[in-house]
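Here's the structure, in structure tokens; my notes come after.
Note that one protein chain of the assembly has been removed; the remaining protein chains are unaltered in position.
Here the chain labels run A and B in written order, and each chain numbers its own residues starting at 1.
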Amino acid sequence: MMVSRRDVLKIAVAGVLGAAVGGAGGYYSRQVEIDNLKKEVEELSKQIGEVKVKLEPNLNIYNWTYYINKNIIEQWAKENGVSIVYDTFESLDEVVAKLQTGTSGYDVAVVSDSPLRELADLGVLEPIDLKKIPNFKYVPERFKNPYFDPENKYSVIYSYGTTGLGWNNKEVSPEVRAWADVFEVDRHLGRYKGKITMHTDTIETFGAALIYLGKDPSSMRDEDLREAVELLKKQKPYLAGYASTEEYMEGLETGRFLISHAYNGDIAGIIYASDEREITVYKQLEYISYAFPEEGALAWADSFVIPKGAKNIESAHAFINFILDPLVSAICTITVKYPFPTGRDYVPEELKEDPVIFTPDEYLDKLYWTRPFTPEERAKRAEYWLELMAA
Amino acid sequence: MSIFLKVFVIMVFIFLYSPIAVMVLFSFNESKSLGVFTNFSLKWYEKILANPHVWSGLYNSLWVAAVVTVVSIILGLMMALVVTRYNFSGRSILESIILIPIIIPEIAEALSLMVMYIFLNIPMGPMTVIIGHIAFDISYVTVVMRARMIGYDKSVEEAARTLGANEFQTFIRITLPMLYPAILASGLLAFTLSFDDLIKTLFTTGPGFRTLPLIIWSSAARGGVSPELNSLSSFALSISFLFAIFRLRAEKGAGR
Partner (left out) sequence: MSRIEEVLRYIRRSRRLKISLLLAPPIIFLAIWFYAPFLILGLYSFNMINIYREIVFTPSLEHYTRVLSWTGAINIYLRSLYFAGLTVILCLLIGYPAAYYISFKMKKYKDVFIILFIIPFWVSFLLRTYAMMNLLDERGLLNTMLMSLGAINTPLKIMYTDVAVILVMVYDYLVMMVLPLYANLEKLDRTLLEAASTLGAGPIRTFIKVTLPLSMPGIMAGFLLVFIPAVGEFVVPELVGGPNNYMVGNIIYEIFMGARHWWIGSAFSMLFIAFILSLVIVYIRKIGERGLAL
């Protein structure tokens, strides 16, 4: 785990400085942060001296696209003599399909809340040994012991957020505030016909419709789903389509889409200049905003898991521990603009205070969490989804 | 009438060639524009050729296709020999067994294979991809070989036998050289099918194992059209073309 902190520091400081130059002024305020950062790092360096565990030579990681700082993981791999395979997926379907096999070949994967429960119930996850993850102590209480994995038997928090509406504040007015805006024809839906997208993930899109209708987004009652699918069918002719991350990020940036049902972190990723290798904190596109719909929204939490059959368990734990390191988490946050909970105190002020990145705690309480579905329930939802696709 | 037909055929050829030509042309475009060609530039090529993933993808595609080709040729040749040389009851069943893998839509085939791998707890990776490719390449190889072997002159073999060569010797010395064009043609087809395969690979691959078509697919499905992808696709295209030219020459060599 003892990636030399000097290297991490180098990356961090260089990045923050780069940002300071790139950003519009504010250099001095950042200088203070950098000093703090340095002090913190020195402090942490003194704690080095933990027993070094022998790591396996390989580590196969499976994560969402565009979700980490590539430089520091390469650094970690080099320092520890671990050779990393870093694969990415674009939808939950992909990762769950691979992991449910129990022979995925991955040692670490990142999975969202309720599918994680399903996988745990299928018995295709290895238990996580928190003793091997000392940095777990930095995880804020609210992210420990989550409803989908009591006592963190199989998972450790990676990142979290909400699914709301990303929108173009230059072209769209009045401001987007609610699901009603994208479900009612006399509001934005009609006005921006052909420029709005909903999410490709059925849970997200059904969830949004159910929340708008004032129902439980995890509802499996036929009358609720019927109502939701009818609503979505009415909405469909006005949409540009159903889009997932890369598509709506590109679409919002180029103006092909004006309003997109999107993950907050993706929107933050467009607003702030960001790249998987550089760390920057200046705003690149001021014209994109993110709205937490006032009716409420789905929250999600991505967590680390160790899939069954993982061959490099020690390395997997060491890697998880590394990412939980507050400094590393901070760097990841600064890089991809998704919040890494343990790093919150170390990110520059404007990111820390930006509600698009760190969902305010009081808001988190108002959000809905999806519950795990059984295969029967998923099939029922697929039936409705196919009906929507056929309409 | 005839002139209409001529114009129509010319238009068909334009329809056939323009998309590919445009893709290749714009891969050399300096700007990011997809509609206006500004200046000639190799920068997109520099970018993709500097990407190690592209090279490892190419490498994976090539070696998978090579293994698939060798195994498919051996198995396909065995089947083709039986189909062309022997008459026996159950022949029509055999014909169906050969034909079905060609007919069944690939997505059904790929998913069923994936389901079986999972059912049997077989970890997915290069081996499972190779097996999947062979499972449908055998049929193509058999069909192509059979087409080439019909009308094949058996008298030479018989002559060799009467001159005292045993069956094995006859096979190595006479049959195989005579079948060479058929083997080459079917082998190149098998290679191309494997090299270009997307769907089978998509559902049966494992950690870190990506082929060139997979790389192209994931960027096309996610980000749509881009100049980088144009150059990557043109790069892949040039490799496919290389093999196609081999194939053409093999076909020519096979004559008739």
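Just so we're on the same page, a contact is a pair of C-beta atoms (placed from the backbone, for glycine too) under 8 Å apart; a residue touches a chain by one contact, two chains touch by 3 or more.
Computed from a predicted model, the values in this text were never measured in an experiment.
Participant: Looking at B:Phe13, B:Trp55 or B:Tyr180, which residue reaches the missing chain?
Facilitator: The single option touching the absent chain is B:Phe13.
Participant: In the whole complex, what residues of subunit A lie against the chain that is missing from view?
Facilitator: Against the left-out chain, subunit A lists 93-94, 96-97, 100, 122, 202, 236, 239-242, 256, 375-376, 378-379, 381-391.
Participant: Across the whole complex, list the residues on subunit B that are touched by the chain not included here.
Facilitator: Counting over the whole complex, subunit B touches the hidden chain at residues 1-2, 5-6, 8-9, 12-13, 15-20, 22-23, 26, 33-36, 74-76, 78-79, 81-82, 86, 88, 94-95, 97, 99-109, 111-113, 115-116, 118-119, 131-132, 134-136, 138, 142-143, 146-147, 167, 192, 195-196, 198-199, 213, 216-217, 220-221, 224-225, 229-230, 233, 236-237, 240-241, 244, 247-248.
The rule we apply is simple: only the chains that are shown with their structure count from here on.
Participant: Return the distance between the CA-based centres of subunit A and subunit B, expressed in whole Å.
Facilitator: Going by mean C-alpha positions, subunit A sits 39 Å from subunit B.
Participant: How about subunit B: which of its residues touch subunit A in the complex?
Facilitator: Of all residues in subunit B, those touching subunit A are 117-118, 121-125, 206-208, 218, 221-224.
Participant: Of all residues in subunit A, which touch subunit B in the complex?
Facilitator: By the definition above, subunit A touches subunit B via 60, 62, 65, 85, 87, 90, 100-106, 244-247, 250, 309.
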